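Structure first, commentary second.
A protein chain is absent from this complex, but the other protein chains hold their places.
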Amino acid sequence: MTETTDRPDNERIDWEPRIAAFLCNWCSYAGADLAGVSRIQYPPNVRVIRVPCSGRINPLFIVKALQSGMDGVLVSGCHPGDCHYISGNLYARRKFALMKSLLEYVGIEPDRVHFSWVSAAEGIRFAELLHAVVEAVRAIGPATKMVKRIEAVP
Amino acid sequence: MNVRMLDKLDLPSLLERLAETRRLIAPVVDRTGARFAPIEDVASVRWDYRNTSLSAKGIVFPQTEPLLAFRNGEAEERIPETPSTVLFGVRPCDARSLTLLDAVFRGNGIDDPYYAARRGAITVVALACNEPGPTCFCTSVGGSPGDESGADVLATDLGGGVLLRAVTDRGDALLCDLDVGRPAEDGEIEAARENAAQAAARMAPVQVPTDSSRLLNAFGLNLWSDVAAGCIGCGACTYSCPTCHCFDITDEQKRGTGRRVRSWDTCAFPLFTLHGSGHNPRPAADARLRQRVLHKFSYCPENFGQAFCVGCGRCVDHCPTGIDIRRILARLDEVLATDSEVG
Partner (left out) sequence: MSEVQDRLRQRVAELLDGGTIDLFIGYASADAPLKTAVHVVRSSADAEALVWDARCTSNLAALLPDLFKRPQDQRDEWAAPRVGILAKGCVSRSIVGLIKAHQVPREALHIVGVGCSGVVDRHRAARLVAPAQLSKVEFLGDGRVRLHATDGSEQDVDLAELLLEGCLECRHPNAVLSDESIGEPTTAADGSRFANVKSFASRTIDERWEAFRQEISRCIRCYACREACPNCYCTECFAEETSPRWIGVTTEPSDLMLFHLGRAFHQAGRCVDCGACVSACPQGIDLRLLTQKVNEDVESLFGGEVGVSVDRLEPLLQFEMADDEGFMTEP
């Protein structure tokens, strides 16, 4: 019971990227839903977290996801001008630009964190986006920087 | 007990032998200033430092210490396996602080197994001070530049050589085991005593209230909001202090697996006494600073027989807003002496 049977991801040969996707309810989540009902295939690597608006997303969610061991983070909202709450995504855009820049500056791989706009009608685009994100994360390997392992006691 | 003299040129090889046979922790110098670190390359050991930025307490009482691991309802203690260690070159104030921490973690019927494991594995080779630092005041709180308490061996730098005096059986055994240097001559032993005495004489004295129960009467005085006016409620003083020992315990878990961690805490944080209801019995810095000072100079003397301050001066060095415990103590001493209504 003291030895964890989970090996760190970067030692597993069957590793698959785990992506946390924060999707706004009105546009991106609906777009993902459309992909689903249209039977458009997209990678199963994504864990979706539905939020009311991309503006609700605290930039700390992104860092927290990386700390928890997610290999990649995707944040997606309505196109500028189309926000269900008028301007939530416009505030979010500024926050996300800063957080992404800061993370890359300290040495987090740029392809760990992705932002996009996907509307409710863009089921195909959503699937394409996910393919792109999963492959980008697969190319850079499992996340090891900033991961906090609480199972392993030093 | 052995008293030996080691030529300075032979110091590196002594350190080599220590590092080979034991875990060696000694001072190194980097961007932070001086600090204690496990030594792999003995060339990195600095003998010529004044004092470390942080105290030595982190070696026996780490800032982050996992206590238990748990999984699906079962828990297992994680007592650290500590190899035989030599803590080399610690100043007498820090060595003395270990005896105070012993009273907390291993006294009054308590024997903290985590502390005991680390503490029991250590042989302390203290380095006497040849000059005081600008904020040192050990002589005003029961210590001195040549104090032996807490040390297993007390070393003194005499210029060309180092005098090593065994203080405990453990220290004696170390000196014998390593066959260090040659027996010291009386003149050298005297020189070491002189060094320490001169360093003590050059240290500015601080008025310290020594009647701990009378000091309690200072609780109701108005001066606290004045002395605490600049206190911003950080932990710089507490975390650099050799004798502060409060801690917090948190559980970290993920889906039934996790650990319980002990970490340093400080009464200077407003959060320290914040109740779940939102009420805070120490709502402002005046009450918190009062608690810190009285804890060190009144409550601990009552509980442990000694003030919990070794006069290292780190809190004075590190306080971002210039709060100076020496000034606070002097002021308290004056008020208690002159105000007949108090005490």
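Which chain is which? They are A and B, in the order written, and residues in each are numbered from 1.
Definition applied: contacts are C-beta pairs under 8 Å (C-beta built on N, C-alpha and C of every residue); 3 or more make two chains touch, one makes a residue touch a chain.
It should be emphasised that the depicted structure is a prediction, and the values quoted were computed from it without experimental measurement.
Engineer: Looking at B:S13, B:T32 or B:S213, which makes contact with the chain not pictured?
Structural biologist: Spelled out, the listed residue whose C-beta touches the missing chain is B:T32.
Engineer: For a quick check of understanding: of B:S13, B:T64 or B:S84, which residue touches the chain that isn't displayed?
Structural biologist: Spelled out, the listed residue whose C-beta touches the missing chain is B:T64.
Engineer: I need the residue numbers on chain B that touch the omitted chain, in ascending order.
Structural biologist: Counting over the whole complex, chain B touches the hidden chain at residues 27, 29, 31-34, 46, 48-51, 53-54, 63-64, 131-135, 226, 229-230, 232-236, 238-240, 248, 250, 252, 261, 263-264, 266, 269, 271, 279-280, 283-284, 316-318, 320-324, 326-327.
Engineer: For the chain that got dropped from the picture, name the residues of chain A it touches.
Structural biologist: 59-60, 63-64, 67, 74, 80-81, 87, 90-91, 93-109, 114-117, 125, 128-129, 131-133, 136, 145-148
In this text, only the chains that are shown with their structure count from here on.
Engineer: Report the inter-centroid distance (CA atoms only) between chain A and chain B in whole Å.
Structural biologist: Chain centroid spacing, chain A to chain B, equals 46 Å.
Engineer: Inside the complex, what are the residues of chain A that reach chain B?
Structural biologist: Checking each residue of chain A against chain B gives 1-2, 4, 68, 150-151, 153-154.
Engineer: Where on chain B is chain A touching in the complex?
Structural biologist: Touch list, chain B to chain A: 66, 69, 71-72, 74, 76, 78, 252-254, 257-259.
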